[in-house]
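Omission of a single protein chain aside, the complex is shown with its protein chains in their original locations.
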Amino acid sequence: MLRYSAKQLLNMALTLFAVSFLVFALNELSPGDVARKVLGPYASQSQVDYLTVQMGLDRPVLVRYAEYMGKALAGDFGDSVVFRQPVSALMFDRLGNTLLLAAISFAVIVPLSIVLGVLAGMRERGWFDRAVSVFSSMCASIPEFAMGVFLLGIFVVWLGWLPGTSPLRSDTGWSLWMQFVLPVLVVTFYDAGYLIAMVRSSMVEVMRQPYIRTALLKGMSFHGVVRRHALRNALITPFTVILLQLNYLVSGLVVVETLFAYPGFGRLMLEAALTKDIAVIEAGTLIAVSVTMLTQLFGDLGYMALDPRIRV
Amino acid sequence: MTEISHDLAASRLASASLVGAEAADAGPLGKVYSVVTRSPLATVGATILLTWCLLALLAPWVAPYPPNQIDVALVADPHPSAQHWLGVDHLGRDILSRLIWGARTVLTVAPIAVLGAVMLGIFLGLLSGYRGGMIDVVIMRVGDTLLAFPKIILYLIIIAKFGASAFNIIAVITLSSAPIIARIVRGVTLDIKNRDYVAAARMRGESAFFIMFVEILPNARGPLIVDFFLRLGYTTIAIGVLGFLGVGLPPPDPDWGGMVKEAYGMIFVWPHMTIIPSLAISSLVIGANFLATGLREAALDG
Partner (left out) sequence: MAEVLAFEHVSIAYDSRAGRQNILNDVSFVIGEGEALGLVGESGCGKSTVALAAMHYLPRGMSLTEGRIRVEGRDLARLSADELSRIRGNRIAMVYQDPMSSLNPVMPIGRQLMEVPLLHGETDERAAFRRAVAMLEEVRLPAAEAMMERYPHQLSGGQQQRVVIAMALMAEPALLIMDEPTTGLDVTIEAAILALVRDLRAKFGTAILFISHNLGTVARVCERIGVLYAGRLVETGSIATVFRSPVHPYTRGLLGALPRLSGGHRRGRLRPIDGTIQAADRARLGCAFAPRCSFAARRDCEERPVVMVAIDAAAQHLVRCARIDAVVAGSAVDGPPASATATNDQAPIVLSVRNLSKEYRLTSLFGGDRKGAVRAVTGVDLDARAGETLAIVGESGCGKSTLARIISGLLTATSGEVTLDGVDLAGISVDDRPPDTRRRIQMVFQNPDSTLNPSHSIAYALTRPLRLLRDLASGEAKAEVLRLLAQVRLPSEMADRMPHQLSGGQRQRVAIARALAGNPGVVVADEPVSALDVSVQAAILNLLGELLEQSQLGLVLISHDLALVRHMADWVAVMYLGRVVEYGPADQVFSPPYHPYTQALLLAAPTPDPDAPPVVVLEGSMPSPTDTILGCPFASRCPERIAGLCDTTPPPIRRFGEHRISCHLEIDAERAQPPAEAGGRTGMRSSSA
């Protein structure tokens, strides 16, 4: 177990290096860009060249990458040329907001998916299963922005029950709590649609296994069998997938944050991409990839804990 | 269920010759028809997809107005009317016409991107699974690295760097989907390469490429077809999202995600301008997903 974790961590570090270098190289292939960005469109070429040398951007990519990584490991990701402040401070704030939204959504999505998925999958092709399958398939099919538009149309424009934006400020006239409702709903519909289908198909698969029949023919009631024999087996496969949703919830909320003007990590990344704010893109990518790899590691470890057949 | 399925399988086998002969008479199209109509879900999905395909194909004839025809006079009352069934947008362009022409864009870009990913993925997956060894390690490692990027961030990085064009969007979707397809194909290949008929092909001296593409690939078509439609749905969403975020296909050509974005600021005044294109994109994805789910169910029923 320890050995496995160590190996995975090593793997992770390697992938992180590969990823960070890729992004770094991609963005820094044309060194003039950064200085031009800082000085604006009206600066002369010689001014740009001068600043490029000043910032050390004329040195080889590998040297600059090593320097960048050295600093990054110490928590210094450079400065954002657009926001004119240290990237780490900027990230910290935005990431915090996103994690809050992610945590609330995760807390809604996971129980909902498990309950609906298990109830649907335990009686394959029953009416409840049919209904849940169509519902989840539709949820997963409606893009977040479309779902946002529909919910906004109903709850904001038509009924006026909820705020249309969630900037997390108290001066909008809506409580913070109310500002979370719509973003969480949109994320939940989209993501749960996928997860419910996952849990359901795993449950269906388990219910077809001979050991379920063994338990029933021992004289156990159907619900007893579902609780004692099917449940744990049915959650083994989706477990990793459930954890992987954390990635989506941390880095994939660009659309929801844009929809509701929510000051989060995803929107920061979008703005950085649109304005070519390289330091932010690099730092953000590193964070996003680390989250992916960490959830993968925890997913694997949890998987092993759940399934006694898997030992390393 | 293993033993009882024996009883059933045997009776099914005995009747297989009848069914097989029937399907063979119907030809390939008839076979597709009979598989799709076996599942109500697949039927609904296929109908939706076909409708959009027809509209896109016939856009020049069925669209009532040119998609980019601006008529500012209409903005005074952009709501749906007898002349403009779905209303007009903030520039007075006919929404129905823009949807129909927009379907053309989506239904070209998405299938090309998915097909690109499928072809690349099939090639890499077959190679990785059949050859194994270092080739396998390298291909899977590179794929894992690509998959470690959250998709949307990968899109943003690449498009920020190289700009938003149909080609770049297709490239980035191909690149980010191919590793997943490669994984599916690799899994199937690992299973099939140990089947006896592959051993038999080796015994008669078939080349590795022949075995990969003629002996193995045709037997992976089931999961690949299901995945194609699922991925068509996801890709449609991805294209819509890029449009919505403002890094999609460049204006003025109609793009469903872009239509939502342009009108999003006016949702309080003219909600139909955003809701209608949102419905359009949702229906297309639902069609693809229903078809995929239905096909998978039909396949499981055998």
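Per-chain residue numbering starts at 1, and chain names A and B are given in the order in which the chains are listed.
The rule is short, and it goes like this: contacts are C-beta pairs under 8 Å (C-beta built on N, C-alpha and C of every residue); 3 or more make two chains touch, one makes a residue touch a chain.
Since the model is a prediction, treat every value here as computed from it, not as a measurement.
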Options B:Val138, B:Ala199 or B:Val269, residue touching the unrepresented chain: B:Ala199
Interface residues of chain B (partner: the chain not displayed): 1-4, 6-11, 13-21, 38, 195-197, 199-206, 208, 215, 218-219, 221
Where the missing chain touches chain A, by residue: 3, 7, 209-211, 213-222, 224, 228-229, 232-233, 236, 306-309, 312
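FYI, only the chains that are shown with their structure count from here on.
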CA centroid of chain A to CA centroid of chain B, Å: 23
Residue numbers on chain B that touch chain A, as the complex places them: 1-2, 41, 144-145, 148-153, 156-157, 159-161, 233, 237, 240-241, 244-247, 257, 260, 264, 267-268, 271, 274-275, 278-279, 281-282, 285-286, 288-290, 293
Touching residues on chain A, where the partner in the complex is chain B: 15, 18-19, 22-23, 26-27, 133-134, 137-138, 140-146, 149-150, 152-153, 156-157, 164, 208, 210, 213, 247-248, 250-252, 254-255, 258-259, 266, 269-270, 272-274, 276, 281, 284-285, 288-289, 292-293
